[in-house]
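Shown here: the complex without one of its protein chains, the others still in place.
Our next item is chain A:
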């Protein structure tokens, strides 16, 4: 987190929670960890006011506290948690809308998220007692817990991770006895290794599938209804008893921002697959990611191995109406493709019949609902380029359908059904192969042919490639296509001289120099001087250009966050410009009846203000997608 990120957080806090809270967090971000007296001194605020501000901040876990183990009665240190503030404030809107999309038949789910964004953490029983419809709330909590968007919270998590790790380390170090034969460094290394192992356990404490869930009491009616509802989400929980689980009322719940980043990443990946391969393959990919989802807990510092998904598993959950075959073109001349299809047919035909029947029974109303939603999404995203392709696809399909119906008429009914299933599996394999055989962007990695093919994702490689791609696109739009070409050349060659770049890029040296300087200015390139002699004369020096991805991405992220800050600052300013209308809108009676209480001119003004707000806030959440790619994905 840089000072620019901090500026955004402070700005958001000032607008949402008021100047007092913002000042406290600002001081903590600038000065690091502070005790209450020090905090009062640096912020020039009275202690009582700071305490008032700290209560909600701690409740929301925007500020964490730490009491040293060896001095339990000393005053605690307070530490700001910028990552959490960022996640909770910037991603609030996308979190709610994602939950709305994902659980269309659970109206209480978005409300749960909204409340948790407001309160930070809630005991399940308290929430159920306060909720208008306890049954609906319970279903929503259970569903959200099952897909890990909610997680339980323990007291320890109100302390900073670094301190907790130090405590674990100290504990482990004390366990290893001091010996004269073993050096102190070695002892510390051993303790470090032990502590890290222990830490992985601590970090993954919420990762087991039934976290925050208990077996439901089957006698009550409530749980049976929840059982029915939760059926569709059972796929996201690997446990076989998942259907019978409901929320543990004694659990303290909070939002799991790590998991939400995982889901955002999946959306980014699927969108990219749609652009680079096609919408049908992207739908298959989306399904593959969804199958992996229960085992993906966080993007950064992931302690678990990347999960493996099999072809059969994907097929089982795949939208049954998704037409796989029509999107793969037949090779122009007959080739060896028949060989591969034969082998997969053999394995699939027997296993497939049962998987298909399962998917039929498993797909309830919500499944089709979700798929419809997905379809809508894909349609809205489809580009003009696709439109061109659509024409070709439509014409080819119409030309082929006639001939194909002749072929199909000879088949009997029963055998045809089997054939459809096996060919469907075969077609799925082709889509998965498309995802695997993509050298620039390896969407999937095939591990073996067991279970209809075992697939995984090498997130580090894939996200690295996506970051590079995304960065190139930003550079291309900002500096032009030529600059992007030069950047790619430099990236692939390592360190390279201007003349050689010109030679490879097939551009005159004098033309590329301006582009290189511009790239240098924006931080994507660096220059190394290698003198030929001892005199370091410029004419006798090699100048080698090179690209450092990590620093370039960090600088780009900084620019993006600064842009978000500016957007939000403008929103605040737009409101400030209209003090009259804002104070009127804040009145209770106006809130109740905006239509009646405002004049026509005021309505016009409010409309304009809201349009500006909307545009800025939408832009912020779209910019956040870039932040996810550059900062939070790996």
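The definition used in the following text is that a contact is a pair of C-beta atoms (placed from the backbone, for glycine too) under 8 Å apart; a residue touches a chain by one contact, two chains touch by 3 or more; residues count from 1.
Keep this in mind: contacts and distances are computed from a predicted model.
Chemist: Which choice in "DNA-directed RNA polymerase III subunit RPC6", "Phosphatidylinositol glycan anchor biosynthesis class G", "FI21255p1" or "tRNA (adenine(58)-N(1))-methyltransferase non-catalytic subunit TRM6" gives the name that UniProt lists for the one chain left out?
Modeler: "DNA-directed RNA polymerase III subunit RPC6"
Chemist: Taking the entire complex into account, which one of A:168, A:322 or A:581 touches the absent chain?
Modeler: The missing chain is touched by A:322.
Chemist: Taking the full complex into account, find the residue in A:275, A:445 or A:584 that is in contact with the omitted chain.
Modeler: Looking across A:275, A:445 or A:584, the contact with the absent chain belongs to A:275.
Chemist: Among A:249, A:472, A:498 or A:602, exactly one should touch the missing chain; which is it?
Modeler: Among A:249, A:472, A:498 or A:602, only A:472 touches the chain that is not shown.
Chemist: Using the touch definition from the top, which of A:215, A:461, A:481 or A:514 touches the missing chain?
Modeler: A:481
Chemist: Write the list of chain A residues that the hidden chain touches.
Modeler: 271, 274-281, 283, 321-333, 335-337, 340, 368, 372, 375-376, 378-387, 389-390, 392-397, 399-401, 404-405, 408, 416-417, 420, 423, 427, 430, 433-434, 436-437, 439-440, 469-470, 472-474, 476-478, 480-481, 484-485, 488-489, 492, 504-508, 511, 559-560, 562-563, 565-567, 569-570, 573, 611-612, 615-616, 619, 622-623, 625-626
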